[in-house]
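As you look at this complex, bear in mind that one protein chain is not there, while each of the others sits in place.
So that you can tell them apart, the chains are marked A, B and C in the order they are listed, and the count of residues begins at 1 in each.
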Amino acid sequence: MIVVMKRGASPEEKERVYQELRLAGLRYQAIEGVERTVIGVIGTQTETRKVQLDVLPGVEKVIPILRPYKLASRELKKDDTIIVVNGVRIGGNQVVVAAGPCSVEDQESLIAVAGFVKESGAALLRGGAFKPRTSPYAFQGHGEPALKYLARAREVTGLPVVTEVMDTKDIPLVSKYADILQVGARNMSNFSLLKELGKQPKPILLKRGTASTVTELLMSAEYVLSGGNMNVILCERGIRTFENGTRNTLDLSAVPALKEATHLPVFVDPSHGTGRRQYVEAMSKAAIAAGADGLLVEVHSNPEKALSDGEQSLDPNDFAGLMDGVRRIAEATGKSLRSLNG
Amino acid sequence: MIVVMKRGASPEEKERVYQELRLAGLRYQAIEGVERTVIGVIGTQTETRKVQLDVLPGVEKVIPILRPYKLASRELKKDDTIIVVNGVRIGGNQVVVAAGPCSVEDQESLIAVAGFVKESGAALLRGGAFKPRTSPYAFQGHGEPALKYLARAREVTGLPVVTEVMDTKDIPLVSKYADILQVGARNMSNFSLLKELGKQPKPILLKRGTASTVTELLMSAEYVLSGGNMNVILCERGIRTFENGTRNTLDLSAVPALKEATHLPVFVDPSHGTGRRQYVEAMSKAAIAAGADGLLVEVHSNPEKALSDGEQSLDPNDFAGLMDGVRRIAEATGKSLRSLNG
Amino acid sequence: MIVVMKRGASPEEKERVYQELRLAGLRYQAIEGVERTVIGVIGTQTETRKVQLDVLPGVEKVIPILRPYKLASRELKKDDTIIVVNGVRIGGNQVVVAAGPCSVEDQESLIAVAGFVKESGAALLRGGAFKPRTSPYAFQGHGEPALKYLARAREVTGLPVVTEVMDTKDIPLVSKYADILQVGARNMSNFSLLKELGKQPKPILLKRGTASTVTELLMSAEYVLSGGNMNVILCERGIRTFENGTRNTLDLSAVPALKEATHLPVFVDPSHGTGRRQYVEAMSKAAIAAGADGLLVEVHSNPEKALSDGEQSLDPNDFAGLMDGVRRIAEATGKSLRSLNG
Partner (left out) sequence: MIVVMKRGASPEEKERVYQELRLAGLRYQAIEGVERTVIGVIGTQTETRKVQLDVLPGVEKVIPILRPYKLASRELKKDDTIIVVNGVRIGGNQVVVAAGPCSVEDQESLIAVAGFVKESGAALLRGGAFKPRTSPYAFQGHGEPALKYLARAREVTGLPVVTEVMDTKDIPLVSKYADILQVGARNMSNFSLLKELGKQPKPILLKRGTASTVTELLMSAEYVLSGGNMNVILCERGIRTFENGTRNTLDLSAVPALKEATHLPVFVDPSHGTGRRQYVEAMSKAAIAAGADGLLVEVHSNPEKALSDGEQSLDPNDFAGLMDGVRRIAEATGKSLRSLNG
């Protein structure tokens, strides 16, 4: 249910609405727009029907949200959500690229990679400290030391850091170092984790599960939003299909589908999405042409020697080429590439 | 790597092998067979090559395990693993059926359901206390009170209890009440959870993720086994495909594929696998005919009023019919149905 | 639309209905039951609304068919359709197994295979003369000579012959030799072929396409039925999914789904469905336990040397074992195995 306040409704009038909702035991989220305030009320139809708000002063109208996701819905909020991370605006008319190694390996090589991805125009640094791996015998990430390397690379380059958190118990540790907390595809339906992430303030980059629909991705975002954290970036990263020429099938139609359904920013990960280095540039350009707000790209100084996912990592030179192409596509769609250079 | 000890190798000879492995920093798991002991050594080929064990007294031979899963592999252990839970043997020539409501609702109805599923021949009671739900606004399970109801129903009926654990932090709580801890399909790749479950002693029922291959299911089992808990039951419960006439596509060929690859018991969940009550009996019989060791079936005294998954729950009468059919199929394949009756 | 005639309606009364339908330009199919006649009328709701039949003498009621398939629907015909081919009844309480080589290779080996599959209890002989192959450079089948070998093997063994027809122009040729015309999975949506097959009298074995839903399979059957040929056997043979441990994912829940939706007989092909010899017996038993009316199994005297699909073909010995298992499962479900022996 959405409560649309009249233009110029007073703070007292809004407070009166909040009071009624609290009395009825309903949670809510106020969206302060330029012209007016709208209030998203969380609850089933049966629950929200218990309060009668349209008669209150300052209330213009009360309308139901038809989609199963409420706070994530464009029905609630027409304007695109913009998430600002250390000065980088995600979700507007700028394209933002997060780049870096699959796994953080050591301090030196990380700073080197961070330096050249920044130079090529990346605005965020990505890198794995905790790695979800199919095999218990595979490299599982360097953990806290890797987080420290990331924090140090941020100091040197100014690039905000995106890294994955895999378990509720690791949230405090990862939050200490990261600017954006990533939820991997395998954890998209780890609802315990999503609930905890809703209670803390760092923005979330939520990857689509490989067998999850676009609607389910939005429902998972709703777990975070309904906990109180409205800063969620959605990320398409490929789904599982019968096609075995690529690691996954990157579902780019998820981009316009999400843009229609939600106000949240939408990223695309063409590295996991294809699993093959030689297709990453083409799919990066396609993602931006389809309307994505940003990309997540794996880059390694020496992909052949990467501890994980070398097959899909770009070297610095190919990444620079990719960024040139992405910049041209961004401009052709009326956007620009956000860079921390110059 | 597998170390096969000679028939009649002495405890000292075995201890000598363990000592070498510990010195090399390698973990291992000894399987004491009737005739001889085999020792599964965990580690990459590079790591295991560091020790030379074939020259030690009592060692017959050292052989590599070719499959990516090691402890789960039939290469390591030819005989079927049998897991005994409160006297119920899972994994031998008896078919074991776990039945009960999707969500535990209240004490009284749970005891009633437990009573009639036992009467029809079920040997385990299943029921959800913590429910992973796509929507944050949907019923999330009654939590600890539901666990208490389950424990009480076990007292009354003698049926051991299977219930889901969704997060590392809930393991102590759920373990307190449950006999078998279930990992749901959505958490099959929640490796943090699997690692913790490997360190505790309760048997695990591990459901296949809806976009996971049979090999990945075995790799997830390997996370538990390599932590030291060798009691894992695998469960096929349907995968995601384009077919929309059923909720999922129950992949019964996973049964012979798993039986070939692993010594662990294999269950099938035809309720989630089809999502449609009227197909559950046919698929239960098919699962047993394909060689499954057991079933997980949703039963509710009044499916129309169930708090979750009513569409796929059977009523007591249909369940009794299903059990008759299953018993006949079990016998036609040279097995029998394990019942706690009479 | 279904026109249900009164019990004991006279031939004149029926003829009157047919006349009205012909006058309105509507096609129809009369199903003569033991007790009464029902007439399936083909056409959109707009078209069928043009005639008013419920006022005619002998007409009990006129009811719409809600499913998109009409003649295939159980709404039209409650009883199972039984198709009799040279004395073999398909679709009743007997299980019928069609077995033989993927490709027909030569006369001698075909007669040998036909002999031992008959001995093990098969009631139909299957074998490919025209083979749809992914590569234009692969063996495409021996064509007409293979058809002649099949006809000769039928003479020797008495087993009716099932073989594939791939193109409208080949129908007369294949019909000359075969008892049942098979439409392969790749041609399930070759509507030109289906239309032509509807106009000729030989029964059709229609395989489900690898990306086709159960409903689409029924719609393809409807193409044949609406052309006037009511003898269609449906066949589940595996769909395409992400799982790559098997060639396809055999969707056995299609069996109860089809049994609910249609009166037509349902077969299962576990050879293509799994693509792996060692899973064929388990899935054959599972198919019968799920309620299938028959099986299509690839058997070769020497699978290692087969010109196609050797990996999924059984040798005579394994096939005999499979048939023992199938017989026991059939009996456990109240059916029996139809054999031409003894």
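The rule is short, and it goes like this: a contact is a pair of C-beta atoms (placed from the backbone, for glycine too) under 8 Å apart; a residue touches a chain by one contact, two chains touch by 3 or more.
All figures in this text were calculated on a predicted structure; none of them were measured in a lab.
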Touching the left-out chain: which of A:Thr48, A:Thr81 or A:Thr249?
A:Thr249
One chain isn't shown here. Among A:Gln278, A:Asn317 or A:Ser336, which residue touches it?
A:Gln278
Where C:Lys169, C:Lys199 or C:Lys305 are the choices, the one touching the absent chain is C:Lys169
Per the whole complex, from A:Ile288, A:Ala306, A:Leu322 or A:Leu337 the residue touching the absent chain is A:Ile288
Selected from C:Tyr28, C:Tyr149, C:Tyr177 or C:Tyr223 as touching the chain missing from the view:
C:Tyr223
For chain C, the residues touching the chain missing from this view:
42-44, 68, 70, 132-137, 166-170, 186-187, 189-193, 195, 209-211, 216, 219, 222-223, 226, 239-240
On chain B, the omitted chain is touched by residues 240-242, 244
List the chain A residues touching the unshown chain?
211, 213-215, 239, 241-246, 249-257, 259-260, 273-274, 278-279, 282-283, 285-291, 325, 328-329, 331-333
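To be clear about the criterion, only the chains that are shown with their structure count from here on.
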Separation of mean Cα positions, chain C and chain A [Å, integer]
50
On chain A, where are the residues touching two or more other chains?
240
